[in-house]
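Below: one structure in structure tokens.
Omission of a single protein chain aside, the complex is shown with its protein chains in their original locations.
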Amino acid sequence: MPASYFPAPAEYLRVLPEIVLTLFGVAILFFEAVLSEARKRIFPPLAAAGLGAALAGSILAYGSPGAAFHGMILVDGFATFFRVLVIVVGLLAVFASSEYLRRENHPGGEFYALILFSVAGQSVMASANELIVIFIGLEISSIASYILAGYLRDDPRNSEAALKYFLLGSFATAFLLYGVAWIYGLTGSTNLEAIRRALSGGGAPPLMLTGAAAALMFVGFGFKISAAPFQIWAPDVYQGAPAPVSAFLSVGPKAAAFAILIRTYQTAFGPVAGDWQPLVWACALATMVVGNFAAIQQSNIKRMLAYSSIAHAGYVLIAVAAASQIGAAAAMFYLAAYAFTNFGAFAVVTHVARKGERYVKIDDFAGLAQRQPAMAAMLTIFLLSLIGVPLTGGFCGKFYIFKAALDSNLVWLTVLGLLNSAVAAYYYLRVLVVMYMKDADGPAEPLPAAGTGMKLAVYGSAAATLLLGIFPGLVLEFASRAALK
Amino acid sequence: MTLLDAVLFLPLIGFAALLLIPKQSSRGAALILSLLVFIVSLGLIGPYWFANPSGYVFTTDAVWINSPPIRYHVGLDGLSLWLVLLTTLLTPISVAVSWKYIDHRVKEFYAFLMLLEFGLIGVFVALDLFLFYVFWEICLVPMYFLIGIWGHERRIYAAVKFFLYTMAGSVLMLAAIIYLYNRAGTFDYVAILSQIETGRLAFPPRVEMLLFLAFFVSFAIKVPLFPLHTWLPDAHVEAPTAGSVMLASVMLKMGTYGLLRYCVPLFPDAARSSAPWVAALAITGIIYGALVALVQPNMKKLVAYSSVSHLGFVVLGIFSFTQQGLDGAVYQMLNHGISTGALFILVGYLYERRHSLEIAAYGGVATPAPNLSAVFLITTLASIGLPSLNNFVGEYLVLQGAAAAHFTWTAFAALGVILSACYMLWLYQRAFFGKASEGVAHHVYDLTGREWAAIVPLIALMVWMGTFTQSFLPPIRAQNARILESARRLKTERVQNLVPEAIRAR
Amino acid sequence: MPPLPAVIHGPAPLSWYLILSAVLFALGAAGFLFRRNIITVFMSIELMLNAVNLSFIAFSYKLGRNDGHIFSFFVMVVAAAEAAVGLAIILTVFKNRQTLEIDEVSSLKN
Amino acid sequence: MNFLILSLIKAAVVAFVLMTTLAYLQWIERKVIAHIQLRVGPRRVGPHGLLQPLADVIKLLTKEDLLPSHVNKVFYFLAPFIAVFFALIAISVIPFGTEVNLGPVHTAMQLTDLNIGVLFILGLSGMGVYGVALAGWASNNKYALLGGLRSSAQMISYELPTALAIAAPLLMLNTLSFRQLVEAQSGYYLGFIPRWTIFQGPVPQLVSFILFGIAAFAETNRVPFDLPEAENELVAGFHTEYSSMKFAAFFMAEYANMVTVSCVATLLFLGGWQPLWPAQYGSNFLPTAMFLAGAALCFYHGFHPARSFDRITLPAAGVVFLGIAVVFLIPPVAAVLLPLFWFAAKVGFILFVYIWVRGTLPRFRYDQLMRFAWTFMFPVAVANLFLTGLAVALS
Partner (left out) sequence: MDSILFLIFAAIAVGCGLNLVLQTHPISSALSLVGVMGSLAVLYLLLGGEFIAMAQLIVYAGAIMVLFIFVIMLLNAGGERRGRKRLWAPWAGAPMVAAIIGIGAYLIQRAAPRTAEVTFGAFQHGNPSDIGTNLFENYVLPFEITSILILIAIVGAIVLARKEIE
């Protein structure tokens, strides 16, 4: 018998959020089987409690930073930032979906369990320090997302969204894996630090091959963050998936995917940064342009928000292209601000859509400012943040990103990015226009007031958006300290 | 916490308060709040009244965001003083003129008006580039809603066009601001300016020109300078009266203020080398605006194009790089704010009566409404620059400054003055003289008490500014002298200044 | 290039394995892009994963460590999970639309 | 090259024995079922119907090979081939006994000893389902399709408990090579209780054995789990459209699977060729004694014949038995044959149970079958594996 390996207690502590999330997920599945229908109302609070515990867990884990399980994961500020972010997004998703699920007569506990599992996967991604763990975390998050996207399985839109998400997601995974295989073959390791050492040493493998491998991996990541030209799935998925799920998908998995993208490219491929920068540069530009110009033509608000989320991925890619610590910090901040903003926008859409998601045209928002001024005001905040108007998180995010890009002398990318954000204003304004400046055609169907969960999600997101816009220092300082060198 | 902070944040508090109070009392509350702001802001004259301070007064410099170091740095100088006062004056007037005109979603209207005031004051007092940009963008939102919700038929088109034009311009400025920060290590305007003046911060000509252009385009859109002006007529025509007033009187000044505050001192070489081009554009704008105004059948559009023409003078004055030119430009900014604001208010009065902006729908208004006609006449005369009224002083100074720089410029610009007399007087003739038609006679009534209250301060100011120039000019002159001083030194000089310093450092 | 018989009788160069892997991967990608049947498309992905596994094993041989075997083991597990979920999704799609043609599953448009 | 020739010879021998076994297994099944049902069974062809298998083979070979017009030809031909190929190839890793050391020949009684033999068997059994499923689909016949569907679902479902049941003894014995598995089961507790896994500590694998047995019935599509070919529901299930040799191939595959599964059960749980009790208590003489008893029985009935031809056949059989009994006494030969005997005896016993169950139990309903797999077999197997693992880890 070889010597056995028993992890130290601190190593368990470093995966505490994942453990907590999994346990709560399993508990929900268990209760789903044993509880009567009437008692199933406890699932949203239970899931929220689980996420809250995981939040506490991730902060506890940050108390003893370091690597665990043979360097498979690395708990540092960067990991904790993204862990907290994805967990909070999960929390918002739980709040926003309880009402929705009841409305659609699908109040199953599996939904919440899947959210928890998906968040657990994203949390793994946030802290992963090894390509295989990254891959598995990514798959946990993705597969749970595929299911969530098709959760209302009798709705053709849902199943179509799930199918496209699934097929293209798996396709991307294959590319990612092929890249991992090559990195493994070239450097002899899948640990990010070890890869970095192998690439920076004198006996580094030929750059052409490393570049090919990194490019293959970028295809995989690019799909997950919906970067052009790998963005084709995003509109269909966000449009077809249940609205709260779209909200979740457009921020949580994306943030986690950016986390691994940044970690991989800055840690492992840091020594060859100059060689992948142009690739990311071009990709960022294409992503912004594709997202913004396609969004202009949309009449369905979910689809419009989908394209807009593509465009926003482009902005974050600018920060990635900067390949600097400031860039990483800017990307982190932007993702946080974007997460609340976009989630909030989708949450309002969820609320307005009503049963069966009949009201998802932009025109269906006509007169919302009269019918529910509070909701309209919240959506206004989110849209202004998406445009990048000052005093919202979106503005500060954009500001930091462009600052980071200029720091790295990406002048033209900055200018093009800024022009893009001006173009983007157009389609967000259209929503504001119909909300405030048009009246609903004919007697609009009464719009019930939002429930507690929905209010929590929307107001919480709005508060966070404003907070990040007015006092960005709180988050940014942590991000700057936590960002990878 | 200085008086300036109070003036700046009172409108924001008003905005929040208006959102919270019940609908029916929002009108009164808005009036009281805006008057309060105005009264408080009068205190800002204090230092200039008793002394003639150089530099900034009422400064507050506090940390807002640690990293990157963004500061809440505000202060007042001769340039911003009158613009702030103009803002605080026109806000209560806007509240008053909207009293009847705005009949739906009243509360939101006034709330947006207060928010707009907040943003405008902020733009004029910010001394941190980031803070300036924040206020700059904040102004967009309420104005967008003011036009979009309470405007006329094509309001949405106009609102979106307005937003996108300004947004597109300002993003380039943002890039330039960030670039400046990356080079200077600070967003603080004062610090950056001193770095540039001492030559510690110097750019290669090409870079400086690009930075200048980034700022310039953004400001030029706002001004609006000739080829970038197309949003303005739409926005003016579609906006409600109060929106037009704020837009014409104050928001356009954001552009010229920016040119004077940022473009010229920060990038003096680029500004100087591009001056002929800018002047050419400005003159084109003057003549083009006047010519187009001449043929407008729509009153508001006419006034809007006249704004293009008038602001051409301002730009021309700034880019003449002479003391008189600059003084005239600033004075003309204020004049235009007063007289065009009054014109829009009066056109609004007419619209409230007749529900039409077409000049053809009027005619003979003088008969049923003699007081209105009289007031309109004074305003018209002010606008065309009749001596002893305000515009005359500004235009004269500008022309004088321009003549000192380039006599040809003056020749062309003077053409604009003549044309302005043509279109304004022709407008007056068509609308007010002649036989009153059935519709005019039936609908048009004379000024009411509230309307008097709103227009009298402006009329008074027209006269005051036209006759007692010295009440206003000294702070402006002092500030302009400083701007010219810092813009005068050419880069070569600055670099030479730097050399001994560098040797000493070694 | 040594004479052909020697090539055939001797040990196979490692690069052959890697090239085979690349060929299969490219075939899978081509299948994904050009086939219209959803299940065939899905199987093309599986082919790509298999190709990746071959690379892992071949690299493992080169490095003299069995990490690659473990990676491909994980890949299999993931593929199994993907297959379960993916086929379930395909079932729901078929139930809703009675077709497996990918071009006909395109109701989501602007 | 010695290795190659030897392997060829071994392969030929194993193939011959296997084929014969398969053929006669069917005869035995018919006989046993007949006796369970108080019938006589085949007795026309040859003495006691002993030549019946031969006759069946001839019949199947000479029958017209029908090719239904609506089938998918490629897969229709391929399916039986796949089924029989994977069924037969599995035998290659099964060891039948210890080593043969006769003169110049030194070899294991096994075609090949893989160190992953158990996994090999699992893998092949997983492949076997293709034959059935494809046959069902290619036949383009709804009964066949249903049979094919049922069989693939059933086999996937039962593969899980099978694998879990197999994993438990593997945990204890710590190897995947069949030969080492059997060697790890040698020896006795207290001198007489064999250390077979069903008896071996720390957790006797009786539960695993039963689970494996049940799952094996399902894996081989045998009663009571013969849903894929349930005659009264599906006409004949997946092989409805098959006739002549292709039908025979499926038949052969089924019996070969039975044999393989029985062999695996023997090797994993019943100690392979390890005798039931130690040699010092005379286990080596059991075959001799048995064959002597058989000879005695034959002679007795030969002299008191029930039918006229018994007068010749039974004494002849008696003489053969006597001969075999003697062979078991020749030391070098016995060393080879004794393990073989024990192995065959255990496999034969399990095969007998197969037939016995078929004669006794009715068929499940399909949903019962699936529910049984997922709600009973699977949890029990997991619990069993968990317990075993815990015990192994603690001991």
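Per-chain residue numbering starts at 1, and chain names A, B, C and D are given in the order in which the chains are listed.
Simple rule for what comes next: a contact is a pair of C-beta atoms (placed from the backbone, for glycine too) under 8 Å apart; a residue touches a chain by one contact, two chains touch by 3 or more.
Quick caveat: nothing in here was measured; it's all calculated off a predicted structure.
Engineer: What are the shown chains that the left-out chain touches?
Structural biologist: When the full complex is considered, the omitted chain touches A, C, D.
Engineer: Given the contact definition stated above, which residue among D:80, D:97 or D:136 touches the chain not shown here?
Structural biologist: Going through D:80, D:97 or D:136 one by one, D:136 is the residue touching the chain not shown.
Engineer: Would you indicate which residue among A:150, A:270 or A:291 is in contact with the undisplayed chain?
Structural biologist: Result: among the candidates, A:150 touches the missing chain.
Engineer: Which positions on subunit C touch the chain that was left off?
Structural biologist: On the side of subunit C, residues 7-20, 22-31, 33-37, 39-40, 42-44, 46-47, 50, 53-54, 57-58, 60-62, 64-67, 69-70, 72-74, 76-85, 87-92, 94, 100-101, 103 touch the unshown chain.
Engineer: For subunit D, which positions touch the chain that isn't shown here?
Structural biologist: 72, 74-75, 78, 114-116, 119-120, 122-127, 129-130, 133-134, 136-137, 145, 148-149, 152-153, 155-156, 159, 163, 176
Engineer: Quickly run down the residues of subunit A that touch the omitted chain.
Structural biologist: 2, 4-5, 7, 15, 18, 22, 25-26, 29, 68-70, 72-73, 108, 110, 113-114, 117, 120-121, 124, 130, 132-133, 136-137, 139-140, 143-144, 146-147, 150-151, 153, 162, 185-186, 205-206, 208-209, 212
Keep this in mind: only the chains that are shown with their structure count from here on.
Engineer: I'd like to verify one number: the distance from the centre of subunit A to the centre of subunit B, where each centre is the average of its C-alpha atoms, in whole angstrom.
Structural biologist: Distance between chain centres, rounded to whole Å: 43 Å.
Engineer: Quick one: report the Å distance separating subunit B from subunit D, using the average Cα coordinate of each chain.
Structural biologist: A distance of 97 Å separates the two centres.
Engineer: Rounded to a whole Å, what is the gap between the Cα centroids of subunit A and subunit C?
Structural biologist: Chain centres of subunit A and subunit C, defined by C-alpha means, are spaced 27 Å apart.
Engineer: Mind pulling the subunit B residues that touch 2 or more other chains?
Structural biologist: Answer for subunit B, listing residues that touch two or more other chains: there are none.
Engineer: Mind pulling the subunit A residues that touch 2 or more other chains?
Structural biologist: Within subunit A, no residue touches at least two other chains.
Engineer: Over in the complex, which subunit C residues touch subunit A? Could you list them?
Structural biologist: My answer: residues 18, 25, 28-29, 32, 38, 41-42, 45, 48-49, 51-52, 55-56, 58-59, 62-63, 65, 67-68, 70-71, 74-75, 78, 81-82, 85-86, 89-90, 92-93, 95-97, 105-108, 110.
Engineer: Could you please specify the touching residues of subunit A with respect to subunit B in the complex?
Structural biologist: Listed in rising order, the residues are 384, 387, 389-391, 395, 399, 402-403, 406-407, 411, 414-415, 418-419, 421-423, 425-426, 429-430, 432-433, 436-438, 471-473, 476-477, 480.
Engineer: So in the complex, the part of subunit B that touches subunit A is made up of which residues?
Structural biologist: 64-68, 130, 133-135, 137-138, 140-141, 144-145, 148-149, 155-156, 159-160, 163-164, 167-168, 171-172, 174-175, 178-179, 181-182
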